[in-house]
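See below for the structure under consideration.
Every protein chain of the complex appears in place save one, which is left out.
Showing chain A:
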Amino acid sequence: MKRKGMKRKLNETLTAYGFLLPNLLGLTLFVFVPMVYAFYVSLHEWNALSPKVFIGFDNYKEMASDKEWWNSVYRTLIFTVIYVPLLFAGSLFFAVMLNTMRQRFVGVARTMFLLPFAITSVISAVIWMFLYDPRNGFINQFFDLVGLPNQQFLGSTDQALLSIIIVIFWINLGYNMMIFLASIKEIPIDYYEAAKIDGATGWKAFWHITFPLLRPTSIFILVVTTIGSFQVFDQIMVMTKGGPANSTMVSVLYIYKQGFEFLNMGYASALAVVLFLIIFVLSLAQLRLYTKKD
């Protein structure tokens, strides 16, 4: 009897690992091995064309005094500080709004919000380049109509980063909103009814019921969005290539430049390792901070 139970347990364990295996293999092959290899490369001077030369931690020492790199990290931080709260608040707001909408409109609205997410990032970047065009773009033409002064958008050092943030916000809003919406739907209606009896509706109900109960979802979205914002690349690559005058040169773009334009593969790998550490520490800190209060 006991033996049979053990056997079943073993079977279950095997099955579980069996199901995990394909994913684990993929992760090992395409994530863990390249990560270790990147660290190995970061200890070398290597231009991808000639053999690697071991130089110890020289790449890391060079990084310490690389002004352009730290500027790019600073710019990434600015991006994060604007983008993450904007996306968080925006998707939560629209999720709550959608939740109060009549059922038959919800499906349409949901689809519309999600559509940008279904477009390849490069294509959406190109669409927005047309909108942002200072001369013939729709946005400036609209500004003309309502009597606002024309703007340079991607051609201005002050506006380029913000313009890009808006595009990425537009892309990801729908997806994050869906996650919030799904969690809101899970909140038992009884809570709201009880609150109603106590006289708490609208804003109060949101603040005391919806928001606290969305806590796990909120943490998930905040952490994932922060990580994503440190990895922003494709839209910037397409729209400004880091310009004008480096005003949108974020960390990943700088790594790309070092790696694939200058062919400093070793140095680029060292930068990537450091960026990984920054993201890792930041995510851990976030998780710590948000879960501590529970």
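Here is the rule we go by: contacts are C-beta pairs under 8 Å (C-beta built on N, C-alpha and C of every residue); 3 or more make two chains touch, one makes a residue touch a chain; residues count from 1.
By our rule, contacts and distances are computed from a predicted model.
> Looking at UniProt, which of "Proteasome subunit alpha", "Fe-S cluster assembly protein SufB", "Sigma-70 family RNA polymerase sigma factor" or "Sugar ABC transporter substrate-binding protein" names the chain that isn't shown?
This omitted chain is identified in its UniProt record as "Sugar ABC transporter substrate-binding protein".
> Which of A:Val108, A:Ala182 or A:Val281 sits in contact with the chain that's absent?
Within the whole complex, the residue contacting the unshown chain is A:Val108.
> Among the options A:Leu29, A:Ala89, A:Ala194 or A:Ala245, which residue touches the chain absent from this view?
Within the whole complex, the residue contacting the unshown chain is A:Ala245.
> Which of these touches the unseen chain: A:Thr28, A:Thr157 or A:Thr291?
Among A:Thr28, A:Thr157 or A:Thr291, only A:Thr157 touches the chain that is not shown.
> Just the residue numbers, please: which parts of chain A touch the chain that's not shown?
47-50, 104, 107-108, 111, 115, 118-120, 123, 129-130, 132-136, 152-157, 240-247, 257, 260-263, 265
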